[in-house]
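Taking it in order: structure first as structure tokens, then the write-up.
The other protein chains are all here in position, but one chain of the complex has been omitted.
Now for chain A:
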Amino acid sequence: MPCERKPMRYGHSEGHTEVCFDDSGKFIVTCGNDGDVRIWEGLDDDDPKFITVGEKAYSLALKNGKLVTASSNNTVQIHTFPDGDPDGILTRFTTNATHVVFNSSGSRVAAGSSDFMVKVVEVSDSSQQKTLRGHEAPVLSVTFDPKDDFLASASCDGSVVVWNIEEQSQLISWPVLQKTNDISNAKSLCRLAWQPGTAKFLAVPVETKVHLYERGSWDHVSTLSDDLQTQLINVVAWSPCGQFLAAGSVGGSLTVWDVNSKLCVERQKHEKGFTVCSLAWHPSGSQIVYTDTEGCLGLLDGLSTSTSNTNTTKQAPAKKAAKDYDDLFDDDDDDRLMDEGLSETNSPVKKPITGDDDDDDDDFLMPATGRVRNRGAILDDENSLDTGSLKLGQDKFGDDDDTGSVVVPAAAPLVPMRPVYEGPMPTAPQKAFQPGSTPAHLTHRFMMWNSVGIVRGYNDEQDNAIDVEFHDTAVHHAMHLTNSLGHTMADLSQEAVLLACPSTDELASKLQCLHFSSWDTNKEWMVDLPEGEDVRALCLGQGWAAVATSALMLRLFSIGGIQREIFSLPGNVVCMVGHGEQLLIVYHRAPGFDGEQALGVQLLQFGRKKRQLINGEPLPLSLQSHLSWLGFTAEGTPCYVDSVGVVRMLNRSLGNTWTPVCNTRETCKSKSDHYWVVGIHENPQQLRCIPCKGSRYPPTLPRPAVAILPFKLPLCQTSTEKGQMEEQFWRSVLFHNHFSFLSSSGYEIDEDGQSQTQKEQQELLMKMFALSCKLEREFRCVELAELMTQNVVTLAIRYASRSRRMALAQRLSEIALEKANQIQEEEPEEQEEEPEYSGVRRTSGYGQSEVTGERRSNRRDREEEEEQAEELREEEEDGQEMETEEAAETTKRVNPFAKEAVSSVTPSLTPIGKVGRANPFKVLGSGKPSSSSGLPRVTNILDNMTSSRKSSPLSRSAGIPSKGPVLKPLAPRPKTKTQSTLLQMNGTKAASKKTPENTQPAADQQKQPEVPPPASPADNTENNRPKTGFQFWLEENRKSITADQPDLEETDIIKEAMGRFRTLSAEERLSWTERAKGQTGDAADLKKRKRAGGGAENDNGQVEADENSSKKKKSLDPSSKLSAFAFNKN
């Protein structure tokens, strides 16, 4: 049963309203909270007659030219109809009457009141009153028995009572309602209705159902219900024929049942879901008029109930055949009730008048478009089945004696199909809008406010004009245009102003472009859109303009007015923005449900390589919100704001996901305050918006000032230091994605800014690292280190080792290694591309070392030999065959590294060419000096390479303390030596800086096998003792130690030096050891020397004790390091 739902119109001010038809059905009569009774000549009557009956009118009844109203002065009065002259007062109550009704003949009026009484008054003689007492709460509603014997009333005490009017006594009472203390608190108005004509049933709305009580027996004979009906029924009304019952609910749904079949034949929904508080049938039965608590009046037209009640049997087959296709589409409407929308599909255009009182939120209404047809086609089969079966079903129930067994099976399974829909309800799709504009219904509005300027529209009595103003007057001077075409949309760029108007009856939708940057004299062009196509959204980019139209079309124009590409959009456009060569379109992907909008987004890039970056992915919005702003940051990253105030930004580095970067509502003081976003900048991070006190949109006057909000990622626990830093870091990462985007799309980028931000990020990481260290979260530290760049990792390693976290430092060194490898893998590619560059780097890397490299080369060779010898000697001291073997193996293994890459960052790189290696060294070398303080670095990257190597640090840690006595006699000598290395006299800082750099060339030079140890080994080994790495180090650094602490004794110097040496990183120490090895020339002499060394060691008991203590801890690898510290403490 298709019916057309007419759009709602404003009737009365907010509050309870009532409606009825006059006897002829010519007028609709309403009353409302404003105390007026309005007489409408149909729904479209723009100038209804009105009768003022009091301050408020609670209820009205109309019959035989008499209008009875219950008004706020506690009376029930009569006015003549349609003249509206007062015709006396019928009765009075101690408080206001709540409901008045006529009996069927119009001779009597019944009125229920809040003073618990029901009065029945003769219209002709108001002195003849009958008072029905017995309710214990305000009376909700009253209704006459059409045969005038009884009267039914419902009350807030929860009872529905049938009275015998003559005897003024209660006949029966059903406690079916919820108890309340006042009408205003009652959940439902519980308007009763007695079936006209036969007077067989009394309909009582009970919660979501309607109970039917049979007259006479007063039995509850049946219940009308609808699965879709989930809200309390407020009011019921019988059709004049008595076969149909209409009900209006608190939630705004309107339902019509066929009482005989108990089937729901019509379902409609109030377009805004307001409470239906009154409804009335047209005397012909073809229309239902209803009002809501917001004072609006609506109408359902085209109800075919009166015809269908008797002759459906005859009509159905004939009609069905003839109107098969019509039915399909007609019923389409019904079906969409379930699967698409109870909403506005039947209300083609909304009256502007209704837009007055509702906010921006709910006037998003889109005229139904082609979408509907598609849906109909899909659901074809179901529809035809449904219509057929329903009519059959009706027939069956229509005549009681017909029990056609043929129809039953067909009807039975299909009947539930229609009403079983209980799922979510669709939301009205959001209207298209221009981001940065205020709503079009305002007389003074911003048509566009963006980073370029402001376009204001004035549309009042005197003036219909557009003002264009530029933030930067250097772009163009301000413009004032008369808006003769009625433009409603505008966009503004550095090049042009784009304006568009919707089509009118005579004129097509027009696009006007003021191309003020044009160098010729023609600064304007205009385009008419094809008939029936309206501009919905428009935007300007650099050198182009885009227009999305109602025909789901996107038209591109060049800025000079040439038509360019055209393509179809997947859905109705919501809004659109352009920036440079990018175009961002948001459209309706599908109907949203339960207050959500289902939006899709497309991001296109023009320019040299035209492509689609985001192809129609869903646009994530906050729950129950709609899009309120869409734009690009000044740097060209898409972002948008939803009505809840959440700003989201595209994260290009995470597969084009959207990250919320700010919630503007968090900074609002009051609930009704909003921020109206006008622009977003990534560098500096600025959210430019206009604070709107108590509104969503700013007024044009006084001129609003832009405020700047900071961004804040909604990370957890941002009140803690950790959370803050995490937030800062990720925000920084997110807001600097545009660098890579810009460079990839061929724009210049601010290199300084980029390096600045990278530095800032790394600093943050380092801070977080330090914090996690403090909190003993070493795993977390490692995770953080993964995010760091390689040179910062080395810093972290130093930090870790200084704070005595050996395990951590070790893990970090692995990471450092990995990172170095990564860089190396990347570099060869780079170098292929730009060999010159790498060449420069390489030379610069060597340049540093050349200063001292030459001078040292000889000595280093000696050192290496000696170191080798020493290591062997140390292992022998241990006296364990196994370990010696292992150590021998180690030395074998270590040596290759020592020769190829002493700085030990690149032990696994052998296959990669020399050129490839050069850079990582450089990186490392530059990283170390950056950690200006001589931070300790104890970890050995080589340690974990293989288990067998573990012994090398072991042996060293054991060996180091043992060198104590050996060093003593050497102490004065190094002094003279250090003089030769003047460059390292700047203190330990300088020394620690230099060592990593210097070792590298040393390594390179050690590769030359022919370098013989000349006279110098003899010098060094004059005591027949091999020199250790430490000794070499001491020689070089003694000066700095003495400089730092001049008053130290010789032994103290050595102790201090040992401490410092130990704080060197493992690879550094290794390199020193290697140098020492290089000095020991012959393997043949080794053993002797070692013995001698061993003997010397034994002389010193104290050191031996230390040695023993360190030996005990040897078994574990990390503990060996710890032992080093244990010693240090001593």
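Note that in this section contacts are C-beta pairs under 8 Å (C-beta built on N, C-alpha and C of every residue); 3 or more make two chains touch, one makes a residue touch a chain; residues count from 1.
Just so it is clear, contacts and distances are computed from a predicted model.
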Open item on the list: Looking at what's absent rather than what's present, what does UniProt name the missing chain, "Cytoplasmic tRNA 2-thiolation protein 1", "cysteine desulfurase", "DNA replication complex GINS protein PSF2" or "non-specific serine/threonine protein kinase"?
Closed with: "DNA replication complex GINS protein PSF2"
- [ ] Give the residue, chosen from A:Ser451, A:Gln597, A:Thr633 or A:Gln685, that touches the chain omitted from the document.
- [x] A:Ser451
- [ ] Can you work out which residue in A:Asp44, A:Asp182 or A:Asp472 touches the chain that's missing from view?
- [x] A:Asp472
Task: Which of A:Met526, A:Ile566 or A:Ile708 contacts the chain that the document leaves out - done: A:Ile708
- [ ] Just the residue numbers, please: which parts of chain A touch the chain that's not shown?
- [x] 451, 453, 470-474, 686, 688, 702-703, 705-708
